[in-house]
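Sharing a structure here in structure tokens format.
A protein chain is absent from this complex, but the other protein chains hold their places.
Residue numbering begins at 1 within each chain, and the chains themselves are lettered A and B in the order written.
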Amino acid sequence: MNQTRRDFLLTIGAAGAGLSALGAQDVFWTTEEIPDVGWAPGIEERLNSACLICPSRCGIQGRVVDGSLVRIVGNTLHPLSRGGLCPRGLAGVQMLYHPERLASPLVRVGSRGEGEWRSLPPEQAISLLAERLQTIRGNGRPESLAVVAGYCAGTVEDLWRQFFQAFGSPNYVSDAYEDGTDSIMSLMHGIPARPSFDLDGSDLVVSFGASLFESWWSPLQAFVAYAPPGVGGDERPRFIQVDTRFSRTAARAQEWVGVRPGSYAVLAMGLAYVLIRDQLYDDSFVREHVSGFEDFPDEQGRLREGYRSLVMRNYRTEEVSEATGVPVERITSLARSFAESGRSVAVFGPDVTQAPGGLLAGMAVHSLNILMGHVNRPGGILFGDSPPLTPLVPPVLDETARAGSQRPRIGRAPPAFGRGTQALRFAEAIAGAAPSTEVEALLLYYANPLASSSHPEVWRHALEQIPFIVSFSPFLDETALHADLIIPDLLPFERWQDAPAPDSYPYPVWAVAQPMVEPHEGGTHTGDVVLDLAARLGGTVGESLPYDDFLTLLRTRAQGLFSAGHGMVLGSEFEQRHHRQMEERGWWLPEHSEFEPFWEDLVQRGGWTDLYYDETDPARLAWTPNGQIELMPSSLLRALDGEGRGQVPYVFDRTQDVVSVNGFPLRLMPYRVSTLASGTLTLQRWLAEQPSILPDILWTPWVEVSPATAAELGFHDGETVWVVAARGRYRARLKASLGTAPGNVGAPYGLRHPDGELANPLQLLDGSSDPFTGLPSWSTTFVRLERA
Amino acid sequence: MRPEVRERLSRLSPDQQALLRPMVHTSRGFYIGVAVLVALMIWGIFAYYLQVRYGLGRTGLNRPSYWGIYIITFVFLIGISHAGTLISAILRVSKAEWRRAITRSAELITVLVIGFGAIQPIIDLGRPDRVLNVFLHAQPRSPLLWDVVSIGLYFWSCTIYLYVPMIPDLAIIRDAGIKAPRLYRYLALGYRDTPRQRAVLERIIGVLAIAVIPIAVSVHTIIGWIFAMTLRPMWHSTIFGPYFVMGAIYSGIGAILVAMVVLRRVYRLERYFRDVHFDYLGRMLLLMSLLWFYFTFAEYLTVFYGAEPAEMRTFWSKITGTYALPFWTMAFTCFLIPFFLMARKSTRTPRGTLIAGVSVIIGMWLERYNIVVPTSVNPILEIEHAGHYLPSWIELSIMAACFSGFALLYMIATKFIPIVSIWEIEEGKEDSVREVAERVASYLPGTADAVGEA
Partner (left out) sequence: MPRWGMVVDLDRCTGCAACELACKSENNIPTVSPEQAEMGRSLSWMKVLTKLEGEFPETSMSFFPRPCMHCDNPPCINVCPVRATYIDPEGIVGQIYPRCIGCRYCANACPYTVKYFNWYGPEWADSERKHLNPDVYVRPKGVIEKCTFCHHRLQKAREEARAQDRELRERDYQPACAEICPTQAIVFGDLDNSTHRVASLKEDPRAMRIVEDLGTQPKVYYLRQRE
């Protein structure tokens, strides 16, 4: 028995020894406790720049310590953002220092998409591309070069376009924010530009579904208007949000009006009815500046019903109430408020236009602004100027270029009044593989269609037809993975770029993003690459882009600002006010007598602006032949007649509202979360961790249904489901949310699962679109949920 | 057993023989038991190694469930520790004669369990390497610091309180020469059982028994205060001090009963742990079950009646919500089972008390769970989400290891000390009947003079 006991003790001893050998020193903390980040008292700099993450292009200030960008704050001098920023901009440091950014250019060695690469120095990568382009041009087929470019408004876009023109290809394919508002302005005002919304000057903002606080052109523009610095209480403007979903914008608007999906236009017409019935609209403005209000003879001389008759005949408040779900009193009071406030504006965007009748719906909403005469008036719709930049040198075209430019663009012809989904039409044409539409080389700039397109399978097919694909993405995104060559761009905080304010902002702002840290060795500014390519191609292509580098180009363009005779380098609010008052009186004093100090000051302060808008300029109202705003644009009437369905503007079929499609009982309502920067969300960990506070959710993609719908379907909050549509399905967490109407599925897009798997509701879209603008319809797809 | 030991043992009195035999005779079952317990402990130590190596993240704790299994086990074990000292002290002070057979086993529970209880908060620390900061940077307003002091004091006083009454027995072992002569010579401190020594010893025991009671009461009061001093719903309650002490005694009695049944069975101590012990302890358990019900009812009624929203969220989460199962199981095991078993004489048997004791032990663990977890996961701010807590295998392993460690030490201790106080039994046999007769006589009117005040 003693024996047994001794054995026993031995066993314990051995176990103990084994355990300590397992790494006892790890059990006790050593110096590991504070991660050594090599800190020492450092040299600190504050540099003004611009955020390039979304179209808002806010002013930022970087805090740079010993060459590292440790913090991004707002540039208080920037008139649009005024020192505020959104979470995406703040998380920019995590984009810059993302562990997954590419360390150098890569050339494919394995087969496509396999992920086998050889890295090579930028110099060689550019040569490789230059040789290829040389060959294409040499073969006399310049049109077989194409680029798909994301949002890059400003000099980058101008540079690409010039390069393509000089090279001889019409195939600059834009894959950027299209909201159809330019089509509407073009038809009604004859001005082919997007409107600006003077939210800052408005005292009542009625937004028809525009997610002002979440996405739109510039959430910062909306924030500043919503709560202007130093303005409190009752002086602040009122925001009314008309929406199908209780969005964050709806939540924080002083009033929110929930409408049935697809009924924005009917509601707008209901308001117009009240405005006309109660004589609340601006009669003199309409008489003086608007045509199509009264009945009118058309081109064939037939008398057609004008706006007034159509509205009065079709939109009795009770009927509107029934169609929209908004109570009668609400409609009346809404119309009254809109009329009573001298500075009100109806805002609309993709939420209205991305529907089968989107163009007409957008016109209906905008007609409210016209009825009230809130066009080209403070607080209403303005047509702002672009910054007076020096244009690029006129392109020089040789024979090859001229011949190439004559060739048709790849893809079906665009619809009558818009550009629609240009990128998808392009891909469809290639995937269809008609030999005449062959693309020899495709460049991808800020574009990741394999992840972001509504039809990735079409893109996959198209890419297979293209012998040479180059991506400029700094990350190995889905499409870059299928490229043959990757020449990673520098990231926004290490490159020069101009950052013009989006069209939604009424005043020209030309902010400049400057490198705040040493550029990554493996990266090359794509702008510089394009200029380099032009130089290497030489000849007329080189002559068309005679700039040493992108910075030179920017400086050259800024000459225009310097000699414009108006505007100012960004300044404090006081300076801005002062400047505006001066310009109102027709005065302007140059702050700088020479360009060099002007440029230095501009870079140091973050940009240039001109906060004076001349409302007395009639050219800002309409460029139509008769100088009037057209409620009944004849080209549109012709197109509608041509359709032969007897459709008339401002008359919307109120019974069309589909409630379900066989086997798919729920309406899919994709929306954009404010932390999302297009499809690139996974780049910033802080954002990926918490894409939304509403619902409070971490890391995982989700969909929202009303608690009633969830209960009816037998799902509980937090469960993982498949969202299934006719075209496909994806996985997401189900969230029961009071903010979603019963029968709808609120589907945030742009999210990924932590393992990288996409959860993209846009890939379920039914493919329908507005025949006039080509914009895809985003809320006519029906789905069902299945337990995962 | 070696022959000479057997021979020496046979020379002793029957009581001594019976009570010393377990120290020199070890069965196969004992080794198997030890092996199982040691394995569990090693497993738990490995779990703790992982926790220390990688962080408290290995537990199921989170925000706002900052506390879990370890704190529950802490409160529970320190509660169990009230078994011995407090009960034995009360019985001693009140001169309950039937205590003689049970004090030792009870006090032993105390000393061993305090240690395991006291390490729980250290296991729970995010930075065990800095535990000495508690002394280096002591912040006297913290109930946690009061706790360190009171548990320290409690541990040492209980150890002394176990040791002093054991000295005569150690001397008996030394004299019998059946085991480790040098050790027992050292431990017995030269005790020869002279009348003077005996008198001094009894006086010290008397003083200790009185001193240890307030210390024991303070310990669990302060543990209650750890919770009560926060402003959290259903923690911030003046009843917590006494409620915790009461609960501690309750679980302590449960533990004694279980220990007695087991010891009686494995060491064949039926002659010492008799039905009357189970009957009396059973009555105490009955009393405590009623007290428990009273306290619990009072606490919950007060909360319910006040109906403060924050309190009610926690309240309903226990009564009908997420924690309804543990709550009602607790009500069942802490009250209904022991009450109905102990209310009837026919079930105040060893078997009945065993069931009741186990039930109370489980119930009291659940009570601590029901105190710690539902409050933690229900933040005061309604707008915050309620949390959730599921212990990880690491926590459960460590808890299991601590329980096994306790059982293991208890088993091993029975090999080194007599689990029933030999001298007290003998003394009882010699003197009790007379003393009790005298005492009883002294209560009765008119007999006091006859017996005299001697």
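Following the convention adopted for this analysis, a residue touches a chain if its C-beta (ideal position, glycine included) is under 8 Å from a C-beta of that chain, and two chains touch if they have at least 3 such contacts.
Since this is a predicted model, take the numbers as computed values, not measurements.
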Shown chains touched by the chain that is not drawn here: A, B
Of A:F197, A:F223 or A:F715, the one touching the omitted chain in the full complex: A:F223
Which of A:S81, A:S104 or A:T317 contacts the chain that the document leaves out: A:S81
Per the touch definition above, residue among B:P22, B:G44 or B:P64 touching the missing chain: B:P64
Hidden-chain contact residue, picked from the options A:E521, A:E643, A:E689 or A:D717: A:E689
Residue numbers in chain B that touch the chain omitted from display: 54-57, 59-67, 121, 124-128, 130-131, 133-134, 136-139, 141-145, 148, 226, 229-232, 376, 379-381, 383-384, 387-388
Touching residues (missing chain, whole complex) on chain A: 29, 32-35, 37, 39, 42, 65, 68-74, 81-87, 90-91, 93-94, 96-99, 101, 213, 219-220, 223-224, 226-227, 229-230, 233, 246, 248, 251-252, 256-258, 325, 674-675, 685-690, 693-694, 696, 698-700, 706, 737-742, 754
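By definition in this document, only the chains that are shown with their structure count from here on.
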Centre-to-centre distance between chain B and chain A (centres being mean Cα positions), rounded to whole Å: 68
